[in-house]
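Dropping the structure in here first, questions after.
Of the protein chains in this complex, one is absent; all others appear in place.
Each chain carries a letter (A and B) given by its place in the written order, and its residues are counted from 1.
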Amino acid sequence: MGKVIITTGNYSAAYAAKAAKVDVVAAYPITPQTSIIEKISEFIEKGEMKAEYIRVESEHSAMAACIGASVAGARTFTATSAHGLALMHEMLHWAAATRAPVVMAVVNRAMGPPWNIWSDHVDSLSQRDTGWMQFYVESNQEIFDTIIQAYRVAEDPEVKMPAMICSDAFILSHTSQPLEILSEEEVEDFLPPYEPPFDITDVGHPVTHGNIVWPEPRGESPVGYMEFRYLMHQGLLNAKRKIKEIAKEFEKKFGRNHGDLIEKYKVDDADVAIVSMGALAAQAKYVVDLMREEGYRVGAIKLRVFRPFPDDEIREIAKGLKALVVADRNISYGHKGISATEIESALYSLEKRPLVLNFIMGIGGRDVKPEDQRKMIETVFNIIETGQLTKEAEWYGLLR
Amino acid sequence: MTILGLPEEEYIMSGNASCPGCGATLALRHVLKALGKRTVLVIPACCTAVIQGLYPRSGIGVPVLNMAFEATGAAASGVVAALKARGKDDITVVGWAGDGGTADIGIQALSGAAERRTDFIYICYDNEAYMNTGIQRSGATPYGALTTTTPVLGKKEHKKDMPMIMAAHKIPYVATATSGYPKDLYEKVKRAKELKGEGTRYLHILSPCPPGWRYDSKLTVKISKLAVETGLWILYEIDHGKFKLSGPSKRLLDPSKRKPVEEYLKLQGRFRGLSDEDIREIQRWVDENWKNIEKMMETE
Partner (left out) sequence: MQSGSSLLEKLPPTPLSKPAKSAMGKTGSWRTLKPVIDLNKCTKCGLCWLYCPEATIIFTKEEGPKIDYVYCKGCGICAEECPAKAIEMVREF
């Protein structure tokens, strides 16, 4: 049993980077991520963490530096939020296509304008097509544990894709919870030494990375660009399997289980399940317990891994359910909630599908209380008999 | 083995994609001779990115990390940090970027890297426009030049003085060079390499471009030399804050020794739109630059 302290989500991320013995950190401050990198700076300057910290001049440069360090043989870490993540967008694509297993803590924060520093998931979900793995966690312990697991998955030779661990602004980042810190020795045992996707510093065997690849096979190349992109896709598909294996191994070694691709809570004998991402997944379990006492056959699903998307797992659970309440702390403008869209897409191939009721809620950090989640679940129970949805997606609590 | 005092070994492979007579590739050829094989190049989107040719071959004989356009300084910082973390200190990290990736879109990352005393060499090869994408105007394009985004009226602003901007970062070494004086360039790269451990070293190489400057490819060396001989391009080093003119520029403090700028301008199609007034303005700019150099040298 490691040391247990009471600390914030952000500090939990810093402790995880320290425990993972990262070699290079390159990061730029942005509210509410700042205390992650401040804590890391303190660790390094006090000599408690042996890493190079590049105090870059922007988030775009942070990711570029992480990529450079990663292919030069270093385990890398960075952190950001909202606009910082958006600024990095080009380099997220670059990191994934370079197969650089960078791990990044993202503190989910609303996009401006207007300025809003509180939580919603539009920032990270906007990056879902970049090739990064995405984890959405519900507690500070899960931030720590998932960062450790993410290095293991990301660096696996069958995966070699970067990962972001997303946690809600202030609700987790600045809220103190108990945290068991695993020691560096325990983690070293769990994480094999870092292997880069290729070593650009191997001057004895020089390689050029990134020069032109034709759309079709050409010259001596038997493949085109499309095949290399397929390899990235394959890496993420392999990650599905690896995430499950590694979660099992982690539980065996350290005694904790946060779910793997998803976490099921009282779903097996439920008619309705509420699907959540992030901190609201924790609150959902509390609401489920209250409603169960009143006789509701309800369960909760934490959508822990958004990329790669757990379609098989969603289909499996859906078979036993009459309806899903998908609570999205995000919106894809002009369409609907992003996880609802992906869940519906996964369910399409089923002959018998549950109803999917999508609620857009908590945008810009608007508070979502247990009674709000309860009302969303009740809405579904009310229409479950008629099997008719009044509308596809409802903005919960919108003032008109 | 040496030829004319330069190492024989080639790190530019024949059959690459550079245009015939490319001043940038001529420069890189000699830069790599000075750097040797324990070098990692970070190259953003620019002509040289394409000159490498097609996968699975590369026209450059040292490791190359191709990089997004604006990120050279940052990616190089990452490579340097990783080498430090691994305790590998016998490899030279070099950013090799065009004028766009240096003075415009890349200036932030470069400035940040320099301010952090990042231990690498940054070399800008300046063909005075966004040549790779088809000759669009950059901050380094000189006054009056026709480019595809200044196709009729020519650029209305003078050239951004990137070497002096880097000197203002108080880095240990700033030097200017040009393709037509390869030995001068070679010595300056060697000097930069010597200063490993002291922070960022910056070189700026004027690289004539036959299609972009619109001249017959055989004139690359001649035009390069004329840029210096007219005083339009000044060869110097700022070595630990001390300013030194180099090579043919040494004798050009005396304006009578400088060839008139027309000799340089008339050889290039990009200057065909210049009026007499424009030419006078260019001459005035050259003379003013030299007056500033004079002032700088007096105060030392």
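Worth pointing out:
The rule we apply is simple: contacts are C-beta pairs under 8 Å (C-beta built on N, C-alpha and C of every residue); 3 or more make two chains touch, one makes a residue touch a chain.
Source: prediction; values computed, not measured.
Only one of B:81, B:219 or B:274 touches the chain withheld from this view, namely B:219.
Among A:197, A:320 or A:397, only A:197 touches the chain that is left out of the view. On the side of chain B, the interface with the absent chain consists of residues 3-4, 6, 10-23, 25-26, 29, 52-62, 182-183, 210, 216-222, using the contact rule stated above. Listed by residue number, the positions of chain A touching the unshown chain are 97-99, 160, 197-198, 206-211, 213, 219, 222-223, 227-228, 230-231, 234-235, 237.
Just so it is clear, only the chains that are shown with their structure count from here on.
With centres taken as mean Cα positions, chain B sits 43 Å from chain A.
Considering their complex, residues 23-24, 26, 51-52, 54-58, 60-62, 64-74, 76, 90-91, 94, 200-203, 206-214, 218-221 of chain A touch chain B.
Within the complex, the chain B residues that touch chain A are 37-40, 42, 49-50, 52-58, 60-68, 70-71, 73-79, 81-86, 88, 91, 108-109, 111-112, 115-116.
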